[in-house]
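Here the complex is missing one protein chain, while the rest keep their positions.
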Amino acid sequence: MTSSFSTVGLIGRRGTATIRDSLEIVLKLLLEKGVKVVVEADTARIMGNGRRKDRDRYERAARLELGERADLIVVVGGDGSLLGVGRDLAHCGVPVVGVNRGGLGFLADIAPEQIEAALGDVLAGRFREEDHFLLHARVMRDGAEVAQSPALNDVVVHQGGMARMMEISLWIDDEFVYDQRSDGLIIASPTGSTAYALSAGGPIMHPSLDAIVVVPMFPHTLTSRPLVVRGRSEIRVSVGGSDQNARISCDSQVDFRLESDDDVVISKYETPLRLIYPLEHSFFESCRSKLDWASRLGGGSE
Amino acid sequence: MTSSFSTVGLIGRRGTATIRDSLEIVLKLLLEKGVKVVVEADTARIMGNGRRKDRDRYERAARLELGERADLIVVVGGDGSLLGVGRDLAHCGVPVVGVNRGGLGFLADIAPEQIEAALGDVLAGRFREEDHFLLHARVMRDGAEVAQSPALNDVVVHQGGMARMMEISLWIDDEFVYDQRSDGLIIASPTGSTAYALSAGGPIMHPSLDAIVVVPMFPHTLTSRPLVVRGRSEIRVSVGGSDQNARISCDSQVDFRLESDDDVVISKYETPLRLIYPLEHSFFESCRSKLDWASRLGGGSE
Amino acid sequence: MTSSFSTVGLIGRRGTATIRDSLEIVLKLLLEKGVKVVVEADTARIMGNGRRKDRDRYERAARLELGERADLIVVVGGDGSLLGVGRDLAHCGVPVVGVNRGGLGFLADIAPEQIEAALGDVLAGRFREEDHFLLHARVMRDGAEVAQSPALNDVVVHQGGMARMMEISLWIDDEFVYDQRSDGLIIASPTGSTAYALSAGGPIMHPSLDAIVVVPMFPHTLTSRPLVVRGRSEIRVSVGGSDQNARISCDSQVDFRLESDDDVVISKYETPLRLIYPLEHSFFESCRSKLDWASRLGGGSE
Partner (left out) sequence: MTSSFSTVGLIGRRGTATIRDSLEIVLKLLLEKGVKVVVEADTARIMGNGRRKDRDRYERAARLELGERADLIVVVGGDGSLLGVGRDLAHCGVPVVGVNRGGLGFLADIAPEQIEAALGDVLAGRFREEDHFLLHARVMRDGAEVAQSPALNDVVVHQGGMARMMEISLWIDDEFVYDQRSDGLIIASPTGSTAYALSAGGPIMHPSLDAIVVVPMFPHTLTSRPLVVRGRSEIRVSVGGSDQNARISCDSQVDFRLESDDDVVISKYETPLRLIYPLEHSFFESCRSKLDWASRLGGGSE
């Protein structure tokens, strides 16, 4: 047996034909290692012009079925693709490994040119597993849940329309925090702390930290600052009754419209995403690369 | 028995005669409740003009002895006084309650006019205890520890002299994070996250969070951001060899000069400070009050 | 003659009945001083239940006619009301004075309880005039201007829909500045520098400064910073072709939808708003009051 995994699922970034080469390299490697391959149905269409004999050698399945049948899922497409897979499949408990489209990623850390070596290592059992917890956003209306979604990066409560300013009230573990006028609130996991929340002034949180950050968006009150609370805290946000265009979005990919007096309750999702990295993966190296920590100011400091 | 505590220590802010009234009120209350009172020797001098019969009724002791003999310590003087008491006495495991000099405090949350009621409640067993962990800074030179101190708020590695810029290298749990040119680094506990680190752009961390924040001071690299890591992480900072005036300070109250090739190692101190609060104490209310979260921008938003 | 002004226009905040008392006090004072009063038609409806004899003593006019007939306009309602009056009437060159609804304003600096004294001074010629320049936003499509508006505070180019991120290109005086992925750009005058731009991290600019600030909103590139250019600079913004929901808003009160390949050109509006203040008005005092510059951090700094 040449692989630690017997059935491997394969998912490509939605709607992107340019990843076909990487998909083919992954498929070839998987088949060589003798594992059973199941390709997500949408991804199989992208791969449609592959060699016929390969197409005979893998099965097709819907994404959710994939999560239940595979004991490893390979995602080709970058961090954004992993967000969707994380939301959709974290509950299955299947480990996931990401191949990016060039450049380091925080989540998808295998570069196209490293597929054979790095993915080969993973299949051979040489890898690190890192659990990334998701947030769970639930919209409560008149005591009932009317919408819900997990989010791997962040839940954003914001104003969709022209008048951006909104009135927000915040509670942490049923303790009142503040009423605030702002453009909205970002509630981010450690995974999301290097994405949108970072642009909004939030801190970088190490992936191993069990914490959630709440970042106000352009608050009217200049003393409002990012707030870091425990991972098991329950965050409740309500929006002033006259805000007709308030929305929440999860990972900027899933979106709900809020009605007056809705409460948004955010807490840790029950199952984490099990992310597989090459052994040499380093969060801080990703930071140094993606955030360009090596570059320095000029202007007279020499 | 009218008190949950049998021996209570009393410490006043160093060098401040203006807290004498509060000290007297606390003393009177303690004596009425029938507890044995031990006053820190320095504080006893401040109280020198108290009534003679009271002076006969309390003992004097050095601060460290106080920490070992008392089963509760009352500190009069504000958050700054609690920092020193925390560093000096946390290792004794004695609970500490703070009386401020007016206005809410994050640590000393009993106002002068509430002494009888609030401190009475504490003595009667009606209180909340909240553990605040300290940081432990150790200066390593040629493999040996040459200086060390706990810090309740923060450890600051900075440049003492005219040329403020320094070269710093940072490791978290022996993993390299970055080389940085900056004015220094602030390493803060959740307790310290609302003090100096907040001025430097750090997030607010809930006191219950088991985390440490590293905040760069005016980094040359604009993408450097506050970094939040687990409370059990070991943070190691080394300073470029040519920085002749590098120093570390703990809570801005204790200070060491660094030599070339010194390493500063910061980790969680072995014993937390056991802080006693009135039952109604709320961290977020302290934030709203101290950070003025109710005030809002003008300038056209009417 | 008891007034430096012969015809005074009166405008109240739209849709707010609560300012009626202030309007009546202003009207009474104006009539006592013997000036001709012209009330904006919409405002006259708010004042509908005033005393009949007063109603006979003032004329009504549409806002634009008011700007041409009056040699002073009194606006009751706060900074937000002055934004609309500024955009609508700055081109008439008529001086404007604002009565706020309590609390200092940056623009409307006469409190309700000071109307008689402060407005009396103004009418008697004891006042300061301060010119506040407006921005002029023009939307160019295929070489032709398809929309335009002045803005007293700011012009915001942003994404109206769910996916907040947009691609923006910026030119200053036809020199390319950057391509940026962000939530948008705020282009603010000194007047607007204490409003939305300040929440987004922009600097405070003194009202007398001849400068415009460009503030990126949550830029993907962490090194993007507010950029201050000369008041006579022409700022050109174009939005990536696939952004279907890009909009610009002026003072968060006027709003246009952008189409692909539109350019937004922002430059100084040809005529400034002539703002009248009491002699004792101080911009920095407004800052101290509105931004609460007296309040200070706690948390161990004592």
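Residue numbering begins at 1 within each chain, and the chains themselves are lettered A, B and C in the order written.
The definition used in the following text is that a contact is a pair of C-beta atoms (placed from the backbone, for glycine too) under 8 Å apart; a residue touches a chain by one contact, two chains touch by 3 or more.
Small disclaimer: the values here were computed from a predicted structure and weren't measured.
From the options B:148, B:169 or B:199, the residue with contact to the chain not on display is B:199.
Between the chain not shown and the residues A:43, A:81 or A:233, the one that touches is A:81. Of the listed positions A:12, A:67, A:105 or A:150, the one in contact with the omitted chain in the full complex is A:105. Touching residues on subunit A toward the chain that is not drawn are 13, 77-83, 103-107, 152-153, 191-192, 194-196, 198-199, 222-223, 225, 251-252, 286, 290-292, 295, 297-302.
Summarising the interface, subunit C meets the missing chain with residues 165, 172, 175-178, 180-181, 193, 198, 201-206, 208-211, 213, 220-230, 233, 282, 284, 287-288, 291-297, 301.
Interface residues of subunit B facing the missing partner chain: 156, 158, 160-165, 182-183, 196, 198-201, 217-220, 222-223, 247, 249, 252, 255, 291-292.
What we mean here is this: only the chains that are shown with their structure count from here on.
For this pair, subunit B with subunit C, the centres built from the Cα atoms lie 45 Å apart. Separation between the centroids of subunit A and subunit B, computed from CA atoms only, is 37 Å.
Counting partners per residue, subunit A has 165, 198, 201, 220, 222-223, 291-292 as the residues that reach two or more other chains.
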